[in-house]
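Everything below concerns the one structure shown next.
== chain A ==
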Amino acid sequence: MNKLQNFRKNFNPTSIPLRKEMLTLSEEILKKNDFPTTKNEKWKYTRLGKLSRLSLEKSKDTSTIKKSSEKISEEAITIEIINGFVNTISDLPKGLIIKSLKDCSKKELAFLGENIHLENEVFHCLNSLYIQDGIYIEIEKDTKLKEEIHIVYNNLSINTFNPTRLYINSKSFSEANIVELFKSDGAENSFVNPVNEAVIHENAKLSITKIQNEEGNNFHIGSDTIYQKKDSFFKCNTITLKGQFIRNNIYVNINGTNCETHLNGAYLMDGKQHVDNQTKIDHFTPNCESHELYKGILDEKATAIFNGKVIVHPDAQKINAFQSNANVLISDDANVNSKPELEIYADDVKCSHGSTTGQLDENAIYYLRSRGISKRKAQAIVSQAFIKDVFSHIDSESSLSYIFKTLEKQHNWEFLD
Partner candidate 1 sequence: MLSIKNLHAKIEDKEILKGLNLEVKPGEVHAIMGPNGSGKSTLSSVIAGHEDYEITEGEIIYQGKLINEEAVEDRAREGIFLAFQYPIEIPGVSNINFLRAALNEIRQSKGEKDISAKEFMQRVRDKSKLVDLDQSLASRSVNEGFSGGEKKRNEIFQMAMLEPTLAILDETDSGLDIDALKVVAKGVNALKTKDNSTIVITHYQRLLDYIVPDFVHVLFDGKIVKSGDKSLALELEEKGYDWIKEINVPSL
Partner candidate 2 sequence: MAGYTEDELKEDLKQQDYKFGFVSDIESDKIQKGLNEDVIRLISSKKEEPNWLLEYRLKAFQIWKEMTEPNWAHIKYKKPEFQDIAYYSAPKQTKKYESWDDVDPEMKETMKKLGISMEEQKRLTGTAVDFVMDSVSVATSFKDKLNELGIIFCSFSEAVKEHPKLVKKYLGTVVPATDNFYAALNSAVFSDGSFCYIPKGVRCPMELSTYFRINEGGTGQFERTLVIADESSYVSYLEGCTAPQRDENQLHAAIVELIALDEAEIKYSTVQNWYPGDKNGVGGIYNFVTKRGMCHTRSKISWTQVETGSAITWKYPSCVLRGDYSIGEFYSVAVTNNYQQADTGSKMIHLGKGTKSTIISKGISSGKSHNSYRGLVQINKRAKNARNFTQCDSLLMTDTCGAHTFPYIECKNSSAQIEHEATTSKIGEDQLFYCQQRGLSEEKAIGLIVNGYCKEVLDKMPMEFAVEARKLLTLSLENSVG
């Protein structure tokens, strides 16, 4: 038995009535595969040895547990998910449907997984086959949500596997701002595997901000697959504040003209933390633009990976695609691997990428110190200046203040403006 088969031997398949073919295909793929190794380009810099050696159980239903996690805001529509199970959903305004996958009809579940790629994606297969619970969100046509939707994932368990699924259906001309907060209060050796899929219909706007602030020695491998239709807008901000092992995959398929896509990310890691951001933007249609900005600060023995791929397919003319990755290394033991890639099969395009790795601006730090600011604080100020332009893409005020508060606590940062 290979590692993957051994890993999943205790898991029983999902009880949610998902599409049969999807489950069969997932099982088939899992059967003939193993955990990817570093020979696989997509996993070149992230080793799965430790994860594969864990002996995990699926977590027990926690929907009856009364535990209130920290919230980002009182005003937002909040969904709490504990150990992968939907716990509470607050009252909903008009034009918005949110329900647990467990409460969805078979018909409603029929399109789940439609856009999720299974071949060569064992973590998509694991998720599909073993989904415990998840949520379905539909923003109805013409609905411009004033309130933000906050999803708080809290992982409390030890030695469990928590696969969850989020399906977002942004109907035409709708607008929504979703914040996902990932926490783990007291969890150890657990593996969270959130898989999101979103369909953004014509003229719809969707923004997602992910805040990852996970304590303990846990594993997080998540993915977002986005399908954009004509004239739509998508933005995703991935802010990693803490996490022992985090892997984020974002796949955006742009399938209509005149779309706009923004992927931003910030990571501030220390200790032996590991963060791996993988993005892939497929431009299938002409006249679109995509922007990517990922920045990170690495201290102590932390490791960061950025692998961004932009593919402009044949006939997708007049594409503007920009990609940028910048890293600051604070300590000698920190590592960074950056791999920004462009694959262009059309000619009337403007694409560029940049990647830099360096240090904090020593002159700026010196200047601040000469004005009487301590070295640590000066470093914090210059770090802030470096990473701030990523934060400026976050529309949610409450999320920003949560991020600032956390950084103040974790890194002694002080936010002046």
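These made the cut because all candidates are chains of the complex that A comes from, given by their letters.
In this text, a contact is a pair of C-beta atoms (placed from the backbone, for glycine too) under 8 Å apart; a residue touches a chain by one contact, two chains touch by 3 or more; residues count from 1.
In this text the structure is predicted, and so the values were computed from the model without any measurement.
Any copy counted, the candidate of 1 or 2 that touches chain A in this complex is 2. Residue ranges on chain A touching candidate 2, taken from their complex, read 41, 45, 314-315, 317, 327, 329-359.
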